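The other protein chains are all here in position, but one chain of the complex has been omitted.
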Amino acid sequence: MRRLASLPPLLWLGLFFLVPFLVVAKISLSEPAIAQPPYLPLWDWADGVLSVTLDFGNYLFLATDPLYLASYLSSVKIAAISTLLTLALGYPMAYAIARAPAGRRNLLLMLVILPFWTSFLLRVYAWIGLLKANGPINGFLLATGLIDQPIVILQTDWAVYLGIVYTYLPFMILPLYATLSRLERDLLEAAADLGARPAATFLTVTLPLSMPGIVAGSMLVFIPAVGEYVIPALLGGPDTLMIGSVLWNEFFLNRDWPVASAVAIVMIAVLALPIALLRRIQAREEEEA
Amino acid sequence: MSAPLVRVEGVSKSFGTFRAVEAVDLEIRRGELFCLLGGSGCGKSTLLRMLAGFERPSSGRITIDGQDMTGVPPHARDVNMMFQSYALFPHMSVARNVGYGLRRAGASRAETAARVDEMLALVQMTHLAGRRPDQLSGGQRQRVALARALARGPKLLLLDEPLGALDRKLREETQLELKKIQARTGVTFVVVTHDQDEAMTLGDRLGVMDAGRIVQIGTPREVYEFPQTRFVADFIGTVNLFQGRIAEDADSHAEIDCPEAGERIRIPHAVTGTVGQAVSVALRPEKISIGRAAGTAPNRMQGRVGDVVYHGGATVFHVDLDTGKRVRVSRANSARTEAEAIGAGERVVLGFAGEAAVVLPA
Partner (left out) sequence: MSAAIRVIVVLGFVFLYAPIASLVIYSFNESRLVTVWGGFSTQWYGALLSDPQILGAAWISLKIGVMSASIATLLGTLSALVLVRRGYGRTLLGGLVTAPLVMPEVIIGLSLLLLFVAMEGLLGWPAGRGIATITIAHATFGTAFAAVVIQARMISLDRTQEEAAADLGARPWRVFLDVTLPGLAPALVSAWLLAFTLSLDDVVIASFVAGPGASTLPLVIFSKVRLGVSPEVNALATLLLATVSLGAIAAAWLGSRYRS
């Protein structure tokens, strides 16, 4: 009965999650072709001889064309800046929720999670209207006299940061809340009792003890943000370089499946370290629980 | 005698409509080990937290060493606390925990290291300085918490159920050690505990709290032998309580009419109160004698043994008096075997001296 329970999820996820990566890896080593599907087979049976043609040309191409390197770097930069901004907004919110009276805590948490249940696509789309040159935000700022010309946010990297912070904020707040709510009041009082001012208590006790939450939350934002496609597509401009869009264009516009696969494989390699970091934190949390 | 270190004057504390501490007056002397004793929710921890500065009195005033502490935050008080949970910082080594307060006080690394060594030696934890709290046993954590709280050399050390998390055997050893450390350092200790044995062992003086008030202050012997209220008599140790009325009150003796005891209780001194007033008479089990025949004791009660409970050091007899009242009598087991042990169901006569009875307001 126990073995039986393992079989369906193992088979399903193996076939539809693990095997696809092998297929991607295989195709990334194939030669592009104008065919259906648009690549040449990796191995061939001809006259009883197995011939395998590995084509590293796709990877070579990624390395030589500066567009790809620039896109990877730009994606990592945009994801990193967005992650820091999300942390800057999420930490005080998680802190406040963790310190709120018990009765109000669940309500506040629910308010953080609720937007996540509504369409992500529609919420990102809402920002298009808000950020327009003649949209309400510019209208408000012009009316209050804070600016005398509409500021251009839409179709810049700033709009992408904003979109990522907005979309991924709950992923930052929840793990932070989890660690901060576990922080015992006794420890904070002990620090104060031993002469630490509030700022010193925060730096020597609260911050180090919430590190697992900071790392987990940051990775939960950073990893998907690197490969984000919808947010730069809707809010970013023509100069916004993100590797998710590059993969999309290689696949849908250029129909170059082998290069798109190579882009994906390199992206996984780039993300391997942050994913491993996240796994380690989560494993440790599970052990403690 | 020098001025008291701590003065608590008319201090009350309310949380919403709940009055946790009610009009407490208390003086704690320099260098003494004072125990605040009471059941859960009696306000002892709140009083302690007000001394530490974590709670502000709703009214009244606390002065420490002549300084009014109103509005002084915890980090600016020359008072340290040992938490019930120990509250050791899990991300710091033992040495860094102990040195934490010194660093906050601006001590240099060298000064801190020297003082940490001294403190760890005091609690015999030098060999574990590099460990983290989760690698320590309960007793070891307790020592680290004590060392950390003492490291800054506070005027006053507050200990919240300091031995509550230890098992019984370890607790008894640690009680004596805590007393030694207190004597060696000369720091004034205030210990909060719900355990009367612990309070008796540790305290130079006890303050017994009930429902937010301090109901009696005194040495352990005073509180045990001369309780001033039924609550104190009942809370500290075991006691038999009889309802009665003052029948006679003279300068040299008094008599209490006590139907529950079967006859009048004669007491060789005057009592406070008027004739006819309802009172309670408290009798400790070890102050009652038990035998098959009437002894020479001036007060006697007749009954039948209900249960006999052997406790090792003493045997407790639960005796049903002819009046229907159940009384506990304890007798030290001075011999290993007893040929003519009194057993359940036997008729017995109980006796006690008049001065053993404590007359309390009903």
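Order of writing sets the chain letters: A and B. Residues in each chain are counted from 1.
As a working rule, a contact is a pair of C-beta atoms (placed from the backbone, for glycine too) under 8 Å apart; a residue touches a chain by one contact, two chains touch by 3 or more.
As the structure is a computational prediction, the values presented were derived from the model and not from experiment.
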Note: the excluded chain touches shown chains A
Touch assignment to the omitted chain, from A:G135, A:P208 or A:G237, lands on A:G135
Omitted-chain footprint on chain A covers residues 1-3, 5-6, 8-10, 12-14, 16-21, 23-24, 27, 37, 89, 92-93, 95-97, 99, 110-112, 114-115, 117-123, 125-130, 132, 134-136, 139, 166, 169, 219-220, 223-224, 226-230, 233-234, 244, 247-248, 251-252, 257, 260-261, 264, 267-268, 271, 275, 278-279, 282, 289
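In this text, only the chains that are shown with their structure count from here on.
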Chain A and chain B have mean C-alpha positions lying a whole-number Å distance apart equal to 58
The chain B residues in contact with chain A across the complex are 52-54, 73-77, 79-81, 83-85, 87-91, 100-101, 104-105, 148-149, 152
Residue positions on chain A within touch of chain B in the complex are 184, 186-187, 189-197, 200, 204-205, 208-209
